[in-house]
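As you look at this complex, bear in mind that one protein chain is not there, while each of the others sits in place.
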Amino acid sequence: MAALQSQSKIVRWIDHRLPIFTFMQHELHEYPTPKNLTYWWNYGSLAALMLMIMIATGIFLAMEYTPNVNLAFDSVERIMRDVNYGWLIRYIHMNGASFFFIVTYIHIFRGLYYGSYKEPRELLWILGVVILLCMMATAFMGYVLPWGQMSFWGATVITNLFSAIPLVGNEVVTWLWGGFSVDNPTLNRFYALHYLLPFVILGVVGLHIMALHTHGSNNPLGIDRKGPQDSIPFHPYYTIKDMFGVGVFLTIFAIFVFWFPNLLGDPANYIRANPLQTPPEIVPEWYFLPFYAMLRSVPDILFIKAKLAGVLAMFGSIFMLFILPWLDTSPVRSARFRPIYKWVFWLLVIDVLVLGYVGAHRPEGLYVVMGRIATLYYFFHFLILFPLLGIFERPLPLPTSISAAVTKGKP
Amino acid sequence: MRAFAIALFSVVALAVPAFAQEEAMPPLDHEKWSFDGPFGTFDRGALQRGFEVYSEVCSNCHSLKLMSYRDLGGPGGLGYSDDEVKAIAAQKEVTDGPNDQGEMFQRPARPSDHFVPPFPNDQANRAAHNGALPPDLSLIVKAREGGSDYIYGILTGYKPPPPGLKMPDTMQYNMHFPGHQIAMPPPLSDDVVSFADGTKATTAQEAHDVVTFLTWASEPRMEERKKTGVKVVFFLLVMTGVLYAAKRKIWADVH
Partner (left out) sequence: MADTAQPGPIGGHGHDGETRRDFLAIAATAIAGVGTACATWPLISSMNPAQDTLAAGAPIDIDISGVQPGQQIIVLWRSRPIFVVRRTPDQVKALAADKDAASLRDPTSAANQQAAYAKNVYRSVKPDVLVLVGICTHLGCIPEFVPQPGGSLGASWQGGYFCPCHGSRYDLSGRVFQNVPAPYNLPVPPYHFVSDTVIRVGENPPDSTFDFNSIEQI
């Protein structure tokens, strides 16, 4: 790392004592990046943007929100009606959760397709799974705060999952609630944790980026950079490309916020929570549907009751991702050079979409069958197909270098 | 990867309408609303007439707790002047206090007061309606699948029950209500109100206007939202265009 060359005396003075400018120069400016990244690589920066937007809007919402079962619903409506731009901040926050998950899911599937989790990026991937888990917890608790019907019954159903834990299940659930059902203490702790967890995510994102910058980005070819001819500095090439992506993304986001703000939500959450009446259908937000489907799909397995089995499947589906780098035995990263995995990957995408579709419907008739098959495939995909593919699949020949592949086929 | 992603997205987009149809319910007619579309605003005439219908009919059983009288005036309101709003509020009595003697007292409502509910609490409201609770209408349009069209469907969906269907005396047949049995008697009929602006008060007109009013009540900031949206999206499109040009230019020497 060359010492910072700056015209400004102040910058040099500060940098000599706290090398923050050198750090930025190194990590954001000259940071060498593969020259062949596609737009699928934009979603990481978009996720970071969404985290910032959620934290910013969330802080200002927290200034107006009241975490009390008698006041929460009205305080949210006061934000929507009386607080200056409250409607805007709340709709951004509400739809922001959905868009945060959209970009994160695309980001994850991009990693799966191009083998971005493989050596030496295993920890980078694991940190990403930690972020996903924290996001899920944050989103779940955030959804409870408006104290509508779906908030209350979603919280009831999800906290009741923990009663499936053998021996101490009931004690755990009572402890989670701080009472005998979802009530004021539950709302208060969820609020406290909903405010805390995003900053935990922010910290883990820092580690995630640190791990990323250690070996640099993977790329569509999945091969390592061989030298300067394969790289370009992050700035201005990827800063401008990321910013363009941000522009496109924000335009789509704005269309939802300003014209379809409730499209992704459930009308029942505009009904005040009523502990005496369960809504006809309890459906989580769309981003939890695949997991919700798995929860409901699993039947009794031997001596494990369906309830516990469903909970295990749901949590297992995410925790399995932690060991993914070791489940995949293929030496080749990018699916471009894996003729079978290339197709199998899309089976997984379809499988997850099917799970989401099933999760949105009452578990009756065909949906139960579909849910069971899709759940089974999900685990089959990671636990059996992944290890076997690495052994039996014959990868295509890899290009010698990124620049060789990039110039090939161009005049 | 891109081609497959696009193909998959189209399949999903085509499959999504399949989500919609589930129960055997007659499809909701889509009314033509003044607030439809990206630039839609509330027709002030319809809002005021709808408020008349609410005040004279709905408000006998249904509260509108999240609204205040002040919401009727000002920008984004129904178009009433401050004095008119004061007069509307003053027609209602609210309980205030305690006074210096420690007693609660009645006073005329002020614009800053919330709409006075017809019953002091839900229990009293239930007791007066055979145990059924007329829901608060503040968010009714946002709280029901189908929104404005659904509420309009309910208000105009009363039919004689199909032959052979036994109905309790307290229930009415409504083609758009889930389960078709609704405790609310048909609230609207021709000339149940007489509109101040002379519009002919047919059932359809009353339903249309009161749904416009209730849609406004569910989200009084909708007009502001769409107006802001136009500006924001215009800005974002320009910004994205410039960013794209800059991106092309900067990347020119790499490609």
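In this document, chain identifiers A and B correspond to the written order of the chains, with residue numbering beginning at 1 in each.
Keep this in mind: a contact is a pair of C-beta atoms (placed from the backbone, for glycine too) under 8 Å apart; a residue touches a chain by one contact, two chains touch by 3 or more.
Note that the structure is a prediction, hence the values are computed from the model and not measured.
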item	value
Residue among A:L88, A:V332 or A:L385 that touches the chain left out of view	A:L88
Residue, one of A:S6, A:T22, A:N68 or A:Q229, that touches the chain absent here	A:Q229
Missing-partner contacts on chain B, residue numbers	68, 70, 100, 110-112, 235-236, 238-239, 242-243, 245-246, 249-250, 252-254
Missing-partner contacts on chain A, residue numbers	2, 30, 32, 35, 56-57, 60, 63-64, 78, 81-86, 88-89, 228-229, 231-233, 236-237, 240, 243
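Keep this in mind: only the chains that are shown with their structure count from here on.
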item	value
Residue ranges of chain B touching chain A (in the complex, touch as defined)	1-2, 4, 8, 12, 15, 19, 38, 66, 71, 135, 138-139, 142-145, 147, 178, 218-221, 224-226, 228-230, 232-233, 236-237, 239-240, 243-244, 246-247, 250-251, 254-255
Chain A residues within the chain B interface of the complex	35, 38, 40, 74, 77, 80-81, 87-88, 91, 113, 232, 236-237, 240-241, 243-244, 246-248, 250-251, 254-255, 257-259, 261-262, 267-268, 270-271, 280, 335, 346, 349-350, 353, 357, 360, 410
